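With one protein chain removed, the remaining protein chains of the complex are shown where they sit.
Presenting subunit A:
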Amino acid sequence: MDEWKPNPAIKPHKKRSWYLAWKYKLMNQRTLRKLCQTGAVLFLLVTVIVNIKLILDTRRAAYEEEEESAQDYDDELLNVEVPRHPVSNKKVLDVEVYSSRSKVYVAVDGTTVLEDEAREQGRGIHVIVLNQATGHVMAKRVFDTYSPHEDEAMVLFLNMVARGRILIFTIKDEGSFHLKDTAKNVLKSLGSQVAPFLSWRDMWTFVGKKGGELYGEKHAKSPALSTWGDPVLLKTEVHLTSVEDAECHWPDTELNRRRKRFCSKVEGYGSVCSCKDPTPIEFNPDPLKDNKVFDVPVAVIAGNRPNYLYRMLRSLLSAQGVNPQMITVFIDGYYEEPMDVVELFGLSGIQHTPISIKNARVSQHYKASLTATFNLFPDAKFAVVLEEDLDISVDFFSFLSQSIHLLEEDESLYCISAWNDQGYEHTAEDPSLLYRVETMPGLGWVLRKSLYKDELEPKWPTPEKLWDWDMWMRMPEQRKGRECIIPDISRSYHFGIVGLNMNGYFHEAYFKKHKFNTVPNVQLKNVESLRKDAYETEIHRLLGEAEVLDHSKNPCEDSFVPDTEGRVYVMFIRMEQEADFTTWTQLAKCLHIWDLDVRGNHKGLWRLFRKKNHFLVVGVPASPYSSKKPSSVTPIYMEPPAKEEGAVAVPAVAAAEQT
């Protein structure tokens, strides 16, 4: 007891309890345990919370996405995908081929792929090419081998078809009259046993594979000259190969992918689908320096002549200064093959539902194409208009680039055209020379937007008026005295032989010998002199320097023009008033230039070349240039041959419709 002395200064009790507590804790580790417990619980809690958050987060994200999958953005139109021709996995095709006097048909797996029973049409050998892997029709042709030269076209075509393709042949009416041995041998090499003995009015069907294998052949001989062989119906089976085998193994590039797509669908384009050494489909011609037409849209007006379109686009894309992005191909009708060609070259194509018939259909197609072009390129002041049966000169865009400012600045101009109606091999000479003419040649030309939008489009002939768009454009109500600029040597070449107003004879007579510029980068001469007033000065200068030819000679004779080079000559013909083209037509006829209607004139003056001399023809007294005629010279008058009038009238109509 005496040890205990309470001392108020210190607080031993407190100290002790703290100490004890510490000691106790230390000894028992209860606090530590508690600490651990709390820690563990906290840890657990955190884990649980994080977990819950994670679950909520992902849930919400998923929910939101589901919710927000944009009802607003749903396409209202239910796109009911129409199943395309079902691609059967069948390995065997049933092929039926029928040949008779008045009807042919081909059915593949029950689907008719060819049927022709039209009267007086489709005579000759019908050929169908099928893809050996899919059975799809890749090409359909008819060669009227009753007529001359058609067998050559057939041989050409058959040679272009790739090995392994399935070929189906059938004759309608008559197919042997002009089927020469070469063609027969080609057919024989395809496996036909009958072909070498095909004769007058025989019926014949044949299915084979290019490069061998005969699937079936039937033949009915004509018993007599006046009768046909009995109709034959061939039913056979064709074994399909794998897709792999049917395709070439080109390196996998963007271009080759396009090529592959093309080549698996169509046939008859030769080396573009060649496995070993395919012809390029991208050309990369040199760009033009200071190209003023780089941003000018190019409208290619096309119908269903895919082979023409192919040739045309090749030449167009090879022209220097071409801008593929500005090219749009307008196809009149829902034809697949022209579209395939367009896609092969990576261009854009637009199909147009045909409206009306014949010339009016073409005319409506033109209108739709031009309107669409200016809609698609609202910035454009001009459009280049081309057709599918034209070759385009290598300097086509260079020619336009050098002259387009005239169309912009000179109100008296109607168009710039790449075509000189009178520019034949023997009448055109100077690639750098331009003319002004009162006619509208078309065949590759430039249209001013304001002309189209303000004048032409609103009153374009309606479908029920069966008019030609170009004839309509040439009418004085539309042309209003304005002129077109054309080159001496054409920058386009009209190669089409098949067409609405075109046939082989006509083409041979008026288009085949047309001169076509092949020289690149031609520097045009004196472009400024093509302006309205400057051109008059230029003509007066030319006439002033021109030597007057001997008017006592016959202008049709070669000797009419002296054997010189590079001189300027002038002759005067009789032309009573502005529309009197009697003498001119006769002169054009004997010069073998365009004589079906009047083309290429400028105020009663025609400019062309003869024997490499510039040759001017002035109509007196209608032409304002008549004053240049020396008083001693009597204008030449040539009378139209009276007899031929009827004969002339027929091609004149055809000609009027053409181009």
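Methods note: a contact is a pair of C-beta atoms (placed from the backbone, for glycine too) under 8 Å apart; a residue touches a chain by one contact, two chains touch by 3 or more; residues count from 1.
As a working rule, contacts and distances are computed from a predicted model.
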Protein name, per the UniProt record, of whichever chain is missing from view ("Serine/threonine-protein phosphatase 2A 55 kDa regulatory subunit B", "COP9 signalosome complex subunit 6", "Ribitol-5-phosphate transferase" or "Hydroxyphenylpyruvate reductase"): "Ribitol-5-phosphate transferase"
Which of A:351, A:412, A:529 or A:582 contacts the chain that the document leaves out: A:351
Touch with the omitted chain, as defined above, among A:153, A:214, A:376 or A:598: A:376
Contact residue for the chain not shown (choose from A:240, A:339 or A:485): A:339
Missing-partner contacts on subunit A, residue numbers: 36-37, 40-41, 43-44, 47-48, 50-51, 53-54, 57-58, 61, 64-66, 68-70, 72-76, 78-79, 254, 325, 331, 334, 339, 348-353, 355, 368, 371-372, 374-379, 453-454, 458-459, 462
